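Data block below; observations after.
Missing here is one protein chain; the remaining ones are kept as they sit in the complex.
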Amino acid sequence: MKDANLTLKAHTEHQTLVNISPSVTVGGDDLLIVGGPCTVESLEQMQQVATHLASAPVQALRGGVYKPRTSPYAFQGHGEAGLRILDEVRQAWQVPVVSEVMAIHQIESMLAHVDVLQVGSRNMQNFDLLRALGQTDKPILLKRGLAATIEEFVMAAEYIVSHGNPNVMLCERGIRSFDTYTRNVLDLGAVVALKQLSHLPVIVDPSHAAGKRELVPNLAKAAIAAGADGLIIECHPVPEASVSDARQALSLEDMVTLVHSLRPIAAAVGRRIPEAGSIRQPVLV
Amino acid sequence: MKDANLTLKAHTEHQTLVNISPSVTVGGDDLLIVGGPCTVESLEQMQQVATHLASAPVQALRGGVYKPRTSPYAFQGHGEAGLRILDEVRQAWQVPVVSEVMAIHQIESMLAHVDVLQVGSRNMQNFDLLRALGQTDKPILLKRGLAATIEEFVMAAEYIVSHGNPNVMLCERGIRSFDTYTRNVLDLGAVVALKQLSHLPVIVDPSHAAGKRELVPNLAKAAIAAGADGLIIECHPVPEASVSDARQALSLEDMVTLVHSLRPIAAAVGRRIPEAGSIRQPVLV
Amino acid sequence: MKDANLTLKAHTEHQTLVNISPSVTVGGDDLLIVGGPCTVESLEQMQQVATHLASAPVQALRGGVYKPRTSPYAFQGHGEAGLRILDEVRQAWQVPVVSEVMAIHQIESMLAHVDVLQVGSRNMQNFDLLRALGQTDKPILLKRGLAATIEEFVMAAEYIVSHGNPNVMLCERGIRSFDTYTRNVLDLGAVVALKQLSHLPVIVDPSHAAGKRELVPNLAKAAIAAGADGLIIECHPVPEASVSDARQALSLEDMVTLVHSLRPIAAAVGRRIPEAGSIRQPVLV
Partner (left out) sequence: MKDANLTLKAHTEHQTLVNISPSVTVGGDDLLIVGGPCTVESLEQMQQVATHLASAPVQALRGGVYKPRTSPYAFQGHGEAGLRILDEVRQAWQVPVVSEVMAIHQIESMLAHVDVLQVGSRNMQNFDLLRALGQTDKPILLKRGLAATIEEFVMAAEYIVSHGNPNVMLCERGIRSFDTYTRNVLDLGAVVALKQLSHLPVIVDPSHAAGKRELVPNLAKAAIAAGADGLIIECHPVPEASVSDARQALSLEDMVTLVHSLRPIAAAVGRRIPEAGSIRQPVLV
């Protein structure tokens, strides 16, 4: 990993802080908690999510509008219409939003409506996309590929940073293995290693790793104990009715319970989950 | 895999033939043998390759001009200049050429200069790229992702075919495993399965699977015995001097020897390696 | 692998021949073909198998009497009673038999009734068992562990050889991977590597690798093309009625067809499947 000059730590205390909104900074003592559905389905759905998660609290909302799907015939997301929903909620509640970018031609409109651009696992080594995102200054949540080594993951970040964008967050979301009981294997050893190797914030996605909602809360606790700088967790007003990944989404009630249960763990490792969250109840919706 | 309507066989004898040049058809009795370096390095190099492989014989040449590299600081290929070299050799020797496309903006110029567009393992689920390639009619060599299931691989092909391009060839090139002795594990069980499931031609790349040149010849034989419709093999005038993947490239002499040794295997499974190959010695170079 | 003094080749041509019966030698030009059911179920079953496979022909029969089962409540094999059945068929047909040994206390009676002792994947690093087998002179078929590296596999053989028994055959039978379409991934790259590294015969088990009978014939061909010294294939008079591994067993008819179809492949790589096989039709049964 000798080449990753911009991603590796220059010294032990070296830590990048990424600002994803005026009030939310990632990489410091405050942990980032992101919640929301796999897919933006409707304005009503996102309003319910925002209303509920204001009390979680969370610091950002997630919701996919461009969906990477194994089958070309599966629902591919609401695209631009979904983006407008995201943006409406984002402005009304003044909460930063995270959404996946799958292609260069989507970048421009996403820059206007989204606070964090997520690069999905399948695109971790879509170098053309990484270079294009490196030419923006938008915060990037870079997910680890399904079978990417730690070195390849760090080097993918280096593609973005070396093209000019230092605002990269690494996201461990489980790797492929032989066991089918869990969807993927959450690799917290990689999280510990990445925190030692790199100055970039490291976020954990226990939902995609577990693939089963009942495993998510304890994996979320473990991730914080391992040193993660934040979590991104799928939750939905009616999980069973989710158009995608229904089996792994928490209910909004369970999400609120989970966030509160994380506080003592955060404290035990010298971190904090802000009392207030960053969602402001809108005057008018 | 119930959704892959266009990629799966309608009946046992269903087999697509892909024409990659006026004289080279893939998927029939004649096996496709593709040879050439990992990277197009110079016109002289490609001329040496073409001259030598005319007697292999091979039906097509390979050579990368856009190179997917783990590190942003590694050599990324000669790009357009490399394309011009490829095209010069292609025209002089009248041999079809295969080269990797990594991004949508590269498609237009590659359509003009290349006969088969290869989608690399890292881009197997770059759906935006697959859709764009689906809107061309150029033959596509789709490589299996490092940790892609057979279903995901078939579905990636379905993206291309369902967008309008039926000329897809599947390429098994080894999957990731725990063993480091070989670079990847060549999954010939997948080749047998794909030949039963899909009507698309299946090509095998033993070079990337093995990662060591001394393993390539016997894996090439095994691939043909397993039912593959062709092979794509790395070879180089001076393998040790190759700018990339030096450890797995055969010398041109060894490539010629290999092709001749494949004939009896092909015959044993009712296939053929054309006597002449498709490289014509140029009158003037 | 510097330590594997007894298992690695001293020079390129170094090749051990293992005699498993007066007329069957493994590691030379003649390929070893072993057929038979996963489990010895009854004398009648094994008689049917022997009668049928005499015309395959095969050189040895297989049949498990001690069965490694994931669940303690699953059928564990007929044990001593099964051994007596095996021995009756072995003597009547004068055919060598292969059966798995799972524990040291089974060795003594198996030495008397069986020609080749198989060590299963789960026991590849049961060093106590390996040492005990090293103190016999019986041919050992050592199966690769589900996630064993090539080095670990070679070293497991070294345990046996260094304790005094040079008659070891290595058996590749598929490794674990993320894909569930095939039961395991047949690693023919390991076969090619093992043939280059070690002087011990290398046998391939395509049945356990594939887990689906329709994949077995082409994987068997590929294994021979890759350089394997033999095959061990599951077949059963009524595959669907097999007490274990029903999905991967060939019918006896298909086994005969398969063996005949292997001849041209064997010839193409300079090997041979003996015309006669080693099964003699008994005068009286």
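So that you can tell them apart, the chains are marked A, B and C in the order they are listed, and the count of residues begins at 1 in each.
Following the convention adopted for this analysis, contacts are C-beta pairs under 8 Å (C-beta built on N, C-alpha and C of every residue); 3 or more make two chains touch, one makes a residue touch a chain.
What you are looking at is a predicted structure, and each value in this text was computed from that prediction instead of being measured.
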| item | value |
| --- | --- |
| Listed residues B:K67, B:H113 or B:R176, member touching the removed chain | B:R176 |
| Touching residue (missing chain; options A:V40, A:V116, A:L141 or A:L219) | A:L219 |
| Among C:E152, C:E214 or C:D254, the residue in touch with the chain that has been omitted | C:E152 |
| Candidate in contact with the missing chain, chosen from C:Q47, C:S162, C:S198 or C:S242 | C:S162 |
| On chain B, residues whose C-beta touches the chain left out of the figure | 147, 176-178, 180 |
| Residue numbers in chain C that touch the chain omitted from display | 3-4, 68-74, 102-105, 122-123, 125-129, 145-147, 151-152, 155, 158-159, 162-163, 176 |
| Touch residues of chain A, complete complex, unshown partner | 147, 149-151, 174-175, 177-182, 185-190, 192-193, 195-196, 209-210, 214-215, 218-219, 221-227, 264-265, 267-269 |
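We adopt the following convention: only the chains that are shown with their structure count from here on.
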| item | value |
| --- | --- |
| By count of C-beta pairs in contact, the leading pair of chains | B-C |
| CA centroid of chain A to CA centroid of chain C, Å | 50 |
| Junction residues of chain A - those touching two or more other chains | 147, 176 |
